[in-house]
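Let's look at subunit A:
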Amino acid sequence: MNINELREHLCSEYPDLCPLFSVEFGDGSLTVAAERLYSAASDMRDLGFDRLGMVTAVDRGETFELVYRVTSREMRAGIFLKAEVPREDPHIKSLCDLWPAANWHEREVYDMFGIVFDGHPDLRRILLTDDWVGYPLRKDYEDERMIRRPDYI
Partner candidate 1 sequence: MSFLWGMLWGVAAVMVIAGGAIVGVWWERKVSARIQLRLGPQQIGPAGSLQMVADVPKLLFKEDIIPAAADEPFFRYAPLAVFAPIAMSVAVIPFATGWAPFDATAGALFFLAVPSISVLGILFSAWASHNTLSAIGGVRAAAQMVSYEVPRSLSVLSVLVLAGTLRPVAVMDAWEWWWIPATFVGFIVYLISSIAEMNRGPFDIPEAESELVAGYFADYAGIRWAVFMMGEYGGMIAASLFGAAMFLGGFRLLPGAWGVVAFIAVGAVLMTIIMWMKWTFPRLRQDQLMTFCWTILTPIAIVQLFAAGVIAAWL
Partner candidate 2 sequence: MTEELVVNIGPSHPSTHGVCRMVTTLDGEIVRHVEVVIGHLHRGIEKMAENRTYLQVVPLTDRLDYVGSMYANWAYCRAVERLAGIRVPERAEYLRVIVCELQRIASHMMSVGPAGADVGATTAFMYTFAQREQVVDLFEQLCGARLTYNYVRPGGVSMDVPEGWVDNVRAFCRSHPSAMAEVDRFLFGNVIARQRMKGIGVLAPEDAVAWGASGPVARGSGVSWDLRRDDSYSVYPRLDFDIPLGSNGDCYDRARVRLWEAIESCRIIEQALDQIEPGPVMAEAVPRLITPRPGEAYDHIEGARGSLGVYLVSDGTPRPYRMKVRSPAFCNLALVPMLAEGHTLSDLVVILGSLDPVFGEVDR
């Protein structure tokens, strides 16, 4: 299913989500408010997007942009779900009860960005040690063990 068909399909099923849909580099993405993410994700799942491919975040300065990749086997298509959470005290509802796959992905995002997923069954650090200080993939992360590469491109 190509991206326009997907858009039409989405608009016919959920007209309220339609204006949030955008296309970039051939990939559709659906940007929703953080509070609406869970219901939008739930709608997506009902629409046939049965797989949660990945969960990640991007440090956008004042906010963190959460990126969820959901794909559908039937439609042979995948789209991004995006939501922004504030940098100070970032919170969002966990998607673990929609897709169990979210479990480790959300732990990783918590580990790397410090975004708290409410309702996650086991939110701990996953890649780093439990006593690690800071969230490495934030742009302002500082570590005295990190040696900056000289900037000669």
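Everything that follows uses one rule, which is that a residue touches a chain if its C-beta (ideal position, glycine included) is under 8 Å from a C-beta of that chain, and two chains touch if they have at least 3 such contacts; residues count from 1.
The set was built so that all candidates are chains of the complex that A comes from, given by their letters.
These figures come from a predicted structure and were not determined experimentally.
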Complex member touching subunit A, one of 1 or 2: 2
Residues on subunit A engaged by candidate 2 in the complex (per definition of touch): 24-27, 29, 50-54, 56, 58-59, 67, 69, 73, 76, 78, 80, 99-101, 103-105, 108, 112, 125-129, 136-137, 141, 148-149, 153
